[in-house]
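The complex appears here without one of its protein chains, the remainder shown in place.
Chain naming follows the written order as A and B, and within any one chain the residues start at number 1.
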Amino acid sequence: MSSQIRSLLEGKIDFEGQKLAEKIVQIGLISSTIVSFIVGFVVQDLKVAFAILSVATIFIALITLPPWPVYNKHPLPWLKSQNSKKEQ
Amino acid sequence: MHSLYQRANGLTGLLSSCLIGLLALVALTSFLFPAHPKGDVNIKTLKVRWGQIDRHPAQEWAFVQFDLQTDLESLFHWNTKQLFVYLVAEYTGSKGVANEVVLWDRIAKIKYVFRDFNKTFRNASAVELSVRYNVMPYVGVLTSGEVGRTSKERFPALQTQG
């Protein structure tokens, strides 16, 4: 039971998936910061700027935090266990 | 980036940096808006009386009635949280003490009275009133300026009636 909870909390994704997730976060956050600044400035409303950034952050978190299957497309090819051969 | 915790950690780290950057940019934009506020202030009446107000000891008090007109529209931009507008009386007392006293401010909207440092206005210099403002931003530097000023007016003698 606890191992199930553990794997849920761990949210493992493979290395290619990690690269993808990190890229999404970086591009997403930086561009939404810039967009929120420009839009807020044009409308002359600070609340608009922070609203845009908050919504974007939640969206990015939903896309990158849970271990969606798209991040597990390249699982590591583990070698088969060799213990049984050695003991003989 | 292996686990959920590490990804969440990375996300909040970058988010903090982005927030700081955004706040810094917003603070900088305050300098893009040149302030040209306009104002006009006139003293209608100026009286000096003897009395005891609040917790202060009995002494001379000066009462002012003034007219004020301002156009502060240009001071408001997205980083302006509030404007604090206040009226200041400036004069030099009889013993050479230079004084500046706030008589009135926008938030309170109360007609204030003011007292001299040395308990009497006799032999004090003429008094000028000036209207000043303070810009309080949502984030960044606080700025201030002056909008209008009256001409100098002498303090009248102490009145015992009226």
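The criterion applied here is as follows: contacts are C-beta pairs under 8 Å (C-beta built on N, C-alpha and C of every residue); 3 or more make two chains touch, one makes a residue touch a chain.
Note that contacts and distances are computed from a predicted model.
According to UniProt, the chain absent from the figure is "Signal peptidase complex catalytic subunit SEC11", selected among "Beta-adaptin-like protein", "Signal peptidase complex catalytic subunit SEC11", "Gamma-secretase subunit PEN-2" or "60S ribosome subunit biogenesis protein NIP7".
Shown chains touched by the hidden chain across the complete assembly: B. Touch with the chain omitted from the figure is made, among B:Lys38, B:Lys81 or B:Lys152, by B:Lys81.
Within the entire complex, the positions of chain B that touch the omitted partner chain are 23, 54-56, 81-82, 84, 86, 88, 93, 97-102, 105, 107-108, 114, 117, 132, 134, 136-142, 144.
Definition applied: only the chains that are shown with their structure count from here on.
Interface residues of chain A facing chain B in the complex, by the touch rule stated above, are 9-13, 18, 21-22, 25-26, 29-30, 33, 36-37, 40-41, 44-46, 49, 53, 57, 60-61, 64-67.
Taken in their complex, chain B has these residues touching chain A: 1-5, 7-8, 10-11, 14-15, 18-19, 21-22, 25-26, 29, 77-79, 138.
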